[in-house]
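Following: one structure in structure tokens, then a few remarks.
Note that one protein chain is taken out, while the other chains of the complex remain in position.
What follows is chain A.
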Amino acid sequence: MLKGDNTASLLSMRGITKEFAGVKALRGVDLDVVAGEVHCVLGQNGAGKSTLIKILAGAHQPSGGEIFWQGEQREIPNPVAAIDMGVATMYQELDVVDGLTIAENIFLGHELATGGVLHRARAARTTRQLLERLGHGNLSPHREVGTLSAANKQIVSMARALSHDAKLIIMDEPSAVLDAEEVKNLFRVVNELTSQGIAIIYISHRLEEIRQIGDRITVIKDGASMASGLSVADTPTPELIRLMTGRNVEFVFPPRRELPADAPVVLDIDGLSLRGIFADVSFDVRAGEVVGLAGLVGSGRSEILETVYGARRASSGHVSVDGKRLRPGAVDRAVTSGIGLSPEERKSQGLILDEPIFKNVTLSNFARYARGPLLNERRERAVTREQIEALELRPADPDRPAGTLSGGNQQKIMLARWLVHGTRVLLLDEPTRGVDVGARAEIYALIRRLADAGTAIVVVSSEIPEVLGLADRVLVIGDGRVLHSTPATEIDEHGVLDLVMKGTAA
């Protein structure tokens, strides 16, 4: 089990505090890591995980507390010191350079050279060895990193850590950008690293993952460690959630309501196709119904939503709202007809991060509040305040830039935008990506309440249990086709995967 049982402490952080201009980001965090273990750090957004990582990586200086590295008290004044000490950090936004080759990336900043002349062959050889250590000997050191998948970029990042002879690798939500298969591969690599005595600090929202890969857990809440070094195997999930949120949250979905027999069809999709991506997709959604699209990454789920919305132009087929056909490839028409999309990448496709909450909420509507061409920001703020109250959006300040909010609250901005708009059809692409466990329940409840109020909802999620728990009806998507349509209560995760496998094999 605990691989590092008898090993001496590798890293020990004691009572770490950090203040930013009078605001306490960390109020006392203890963290002990031993060689060869996977130590998970769990906490909601804003709990202080990022600050903690940055202190370890030498990017921030702690305001108080002590750091011991292999038993010796140390300071980490800058990122170079962290690397020299043996701490490597894989940030979520991987710091690889797309235009350089794998080998060039790995030796960036510590090039193998004599008098400025690079030893390209030696770099390639070492790179190949490092990649082999990570079980990826098939990657060519000369491949340009920009052509790699997110998963393989992570491998490059890990290889670079190894090239620095790292003893501790910090992984900040590495699975966020990976699909199920890639996550499995990542875990294999992590296991290989730990078997070589390297310790991993693993940050993730996904409790299932922590169960699979973690040895011990440290839970952080509001800048303080609530529990340090809990054994993964002996700590039940509800206990973890209680520690993270300070309350008992059952990971349950809101109850479904029986759909009235005469609920009208709001969204009707007929033979929709997008060449090369998906073909002949037909389904309808009734008022008050939540339809979930389940399938693997790359099955065409998100593309179906985007095509319904008009963000991509269908090569054939029709989308109708309330019986009226939409023009293909025209987002503005879709919006005026009452369709709203909360896109997969909230930050790049949904929000204007530097703009205040209220401008984001009214982005589809500000013209409606305007008198002719004149903006009416007072009304926009008032409408936003109503939504802030109804959705319990925090911080409750319409003028706060959207980019400063947590993932869950950013998702609420997207919901508020369409609520204000009076949307009849809501398309939700990964509504809980980047949303922590506590806020997820809130988002689920909101989605269900919107449905109960008569909105037709389509949900896409790569987490199959989420689709099954949230939807009334599930469409299983594989290879760009609808493989199966069933009430959500009559299928389980296994059944979905079964269909997907069969469908793909056929």
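In this section, a residue touches a chain if its C-beta (ideal position, glycine included) is under 8 Å from a C-beta of that chain, and two chains touch if they have at least 3 such contacts; residues count from 1.
To be clear about the criterion, contacts and distances are computed from a predicted model.
Hidden chain, UniProt protein name from the list "ABC transporter permease", "Carboxyltransferase domain-containing protein", "Heme exporter protein B" or "Cytochrome c-type biogenesis protein CcmE": "ABC transporter permease".
The hidden chain makes contact, of the residues A:Val420, A:Val460, A:Val482 or A:Leu499, with A:Val420.
Within the whole complex, the absent chain has one touching residue among A:Ala57, A:Ala123, A:Val383 or A:Ala488, and that is A:Val383. Seen across the whole complex, the unshown chain contacts chain A at 21-23, 44, 50, 222, 246-247, 249, 309, 311, 331-332, 334-336, 338, 341, 343, 348-355, 359, 363-364, 366-368, 370, 373-375, 383, 386-387, 390-392, 394-397, 400-404, 406, 408-409, 417, 419-422, 438-439, 441-442, 444-446, 449-450, 453.
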